[in-house]
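Encoded as structure tokens, the structure appears first; notes follow it.
With one protein chain held back, the other chains of the complex are shown just where they sit.
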Amino acid sequence: MARDARIILVTGGARSGKSALAETIMARFPGPHSYIATAEARDDEMARRIAQHRARRGPDWNLIEEPLDLPAALTRSAGQGARLVDCLTLWLSNLMAANRPEDQAIGALCDTLSRPSAPVVLVTNELGLGIVPENRLARRFRDAHGWMNQVVAARADEVWMAVSGLPLRLKPEREIP
Amino acid sequence: MARDARIILVTGGARSGKSALAETIMARFPGPHSYIATAEARDDEMARRIAQHRARRGPDWNLIEEPLDLPAALTRSAGQGARLVDCLTLWLSNLMAANRPEDQAIGALCDTLSRPSAPVVLVTNELGLGIVPENRLARRFRDAHGWMNQVVAARADEVWMAVSGLPLRLKPEREIP
Partner (left out) sequence: MARDARIILVTGGARSGKSALAETIMARFPGPHSYIATAEARDDEMARRIAQHRARRGPDWNLIEEPLDLPAALTRSAGQGARLVDCLTLWLSNLMAANRPEDQAIGALCDTLSRPSAPVVLVTNELGLGIVPENRLARRFRDAHGWMNQVVAARADEVWMAVSGLPLRLKPEREIP
């Protein structure tokens, strides 16, 4: 494993242990740590989830809330300690809900990741492994999301997938196809 | 591979070959084997599926049907030969349909797995890799199910995922994140 990895992507299904895995990886880096939250507590379900994650991380994290302009949040915090972004899926969902052009935003994220900065661990979801959604918007989201995951994974030094709480390494690749 | 593994979890998608993989693993252990079925033949689709599984296993299995009190079934059979539990997903679904508190039941399952006993192979599903379900109950099920998979996987000596009928080992982990 490249212990000097700077960009690390953690993917996985819902409730697969992605955030916990990302926090384990953050422990490689000396503090202070920043937590870049893309979630907005729009309903009770979400508020509870946010509170659970916060309780698990403990109080020693610098919290940055940024539902939309993630590239700017990463640029502003580039000179600080390691950052955990949780998560890209909600970020994309927020962008689309706000009618922001997602291709442009994903391009800006990639540009930001290409510049030298403190380490960053990004959490995302795998969500294209079910039946094709009947809802057209869901299909559009699934397509944009898959493309986002691919371009971020291509720039990442390490990619992990959480399955039933267990880590599976996807990058560096084990084998060349 | 730890050939003396006592708790083995087999996960995977629908029709991914999970049950067949679990039966292959059971062949490590000398008979007699018990099959702990959590399914109830509530409709034709389910009755057909149960009959197919039974035909493949053959008649030499001791059948235990237990849709709800899986911890008790495991405790009662602890001194017998190896057990195959098929599956945790239906068990959780039965619990929620019967309004039993699932957190308590999952906790009791973990307690039971912590005690010395004959080997047990547990089948479950990975079901959090699609688009967020629109149905609130489905989201609650998905959350509880993901948590169940994580806590059982944490107690398991081995975890396998079936994909297109092929086995992928998740635990013992290949790499430390």
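Letters A and B mark the chains in the order given here, with residues in each chain numbered from 1 onward.
Just so we're on the same page, contacts are C-beta pairs under 8 Å (C-beta built on N, C-alpha and C of every residue); 3 or more make two chains touch, one makes a residue touch a chain.
Given the structure is predicted, the values throughout are model-derived calculations rather than measurements.
Undergrad: Out of A:65, A:111 or A:143, which is the one that touches the chain we can't see?
TA: Of all options in A:65, A:111 or A:143, contact with the hidden chain holds for A:143.
Undergrad: Taking the full complex into account, find the residue in A:55, A:137 or A:176 that is in contact with the omitted chain.
TA: Counting the whole complex, the residue in contact with the absent chain is A:176.
Undergrad: Which residue among B:16, B:34 or B:124 touches the omitted chain?
TA: Result: among the candidates, B:16 touches the missing chain.
Undergrad: Go through chain B and note every residue touching the omitted chain.
TA: 1, 12-17, 21, 24-25, 45, 126-131, 133, 135, 138, 141-142, 160, 163-169
Undergrad: For chain A, enumerate the residues touching the unshown chain of the complex.
TA: These residues of chain A touch the chain that is not shown: 9, 11, 13, 124, 126-132, 134, 139, 142-143, 145-147, 149-154, 159, 161, 168, 170-171, 173-177.
The definition used in the following text is that only the chains that are shown with their structure count from here on.
Undergrad: Compute the distance, rounded to whole Å, between the mean C-alpha positions of chain A and chain B.
TA: Each chain's C-alpha centroid was found; their separation is 30 Å.
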